[in-house]
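First comes the structure, then the notes that go with it.
Yeah, one chain of the complex is gone here, protein chain that is, but the others are all in their spots.
Let's turn to chain A:
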Amino acid sequence: MTPAGDFRTSYRADMTIFPTRGSRVALWIGLALACAAPLVLDRYALGLAINIGIMGIAALGLNILVGFTGQISIGHAAFFGFGAFASAGLVEHGVPVVLAIPLAGLATTLVGLVFGLPAARLKGLYLAIATLAAQFILEDFFARAQWFSGGVAGRVTEPFTLGPLRFDTENSYFYVVLAAVIVMFVAAANLMRTRDGRALVAIRDHYLSAEMMGINLAWYRTLSFGIASFYAGIAGALYAHYLLFVSVEAFNILFSIQFLGMVIIGGLGSIMGSLLGAAFMVLLPEVVQTLVELLQGGAIDRALHLGNGVAFLKEMAIGAAIILFLVFEPDGLARRWRLIKAYWKLYPFSY
């Protein structure tokens, strides 16, 4: 929330990401708290935080494609998987993990550019089906290309190391993911302030007007796929060196849909929304799991003869939550967050 009146006199002031001193202070406090998190949180909570960070990076990539450029992709998990396998494969050939992660990101970018080519010609539903093809082609490739992915048996890989430091526990790997999240999110926020970023938004808002302004539609649409794939590749590589095992069955179409769910729940066209959406999708199963454990053996369990069915309740609750979100908060968590902020700032005059 900016103070009353608009006193900005330069483009520099107009385009700043954190407009007030309050938000800048909050940023540094937030960062300091995040850095201190491994000192207080247990490994389970840190594991969740790491997952949120990884999923957040991938979701941000998809948000650039879907929320900012107005394209669609239902093959994001395949690119995520490509990054994971590429990084694990590079490590297998002696590349250090520190280098393997960005290299995997670049390799995934190339693959994304290739599968993004149909976007130069297709829109909407047709593009969705074309990306669906990418999902299935890549998934089948993972299952059969023994040299690349280790085939259906998957591949065990190495932890992240930096000189004598080994980042093989949640406590240490948290910092790796935190650094990646900061770099990737700052990069995306800045990208949206550049000429190229604004071109992407222009294409989303009205592709015909954008073209008349001299924006090369084919180039920017394909580029958007490349950027989205880069984010997915980096996230996939981080995932590989966290779990230390990569296997084809993780990167299925459901996972792709989950990424779309994160973007929609978080808020289309919102950088921070990507992280909020990822947090929601990672934490929801855990919350439901806790509820399920409370139910197990209780009176409701016995009355309804749930038994083993309690485990399935979890999957159903996640689906229901997504539907409810789409119905009642279609603009996502990012908007809800803005409303909460406004409420406190303007209290007691909420208008």
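Definition applied: a contact is a pair of C-beta atoms (placed from the backbone, for glycine too) under 8 Å apart; a residue touches a chain by one contact, two chains touch by 3 or more; residues count from 1.
Rule of thumb we're sticking to: contacts and distances are computed from a predicted model.
Visitor: Leaving aside the chains you can see, what is the UniProt protein name of the one that's missing? Options: "ABC transporter substrate-binding protein", "Trifunctional nucleotide phosphoesterase protein YfkN", "Tryptophan 7-halogenase" or "Ubiquinone biosynthesis accessory factor UbiT".
Guide: For the chain not displayed, UniProt's protein name is "ABC transporter substrate-binding protein".
Visitor: Who touches the missing chain here, A:Pro19, A:Gly47 or A:Pro102?
Guide: A:Gly47
Visitor: Which candidate, A:Ala37, A:Val95 or A:Ala143, sits in contact with the chain we can't see?
Guide: A:Ala143
Visitor: Give the residue, chosen from A:Leu244, A:Met272, A:Leu295 or A:Ala317, that touches the chain omitted from the document.
Guide: A:Leu244
Visitor: Using the touch rule from the top, list residues of chain A that touch the missing partner.
Guide: Counting over the whole complex, chain A touches the hidden chain at residues 42-44, 47, 143-144, 152-154, 156, 169-170, 243-247, 249-250, 308, 311-312, 315.
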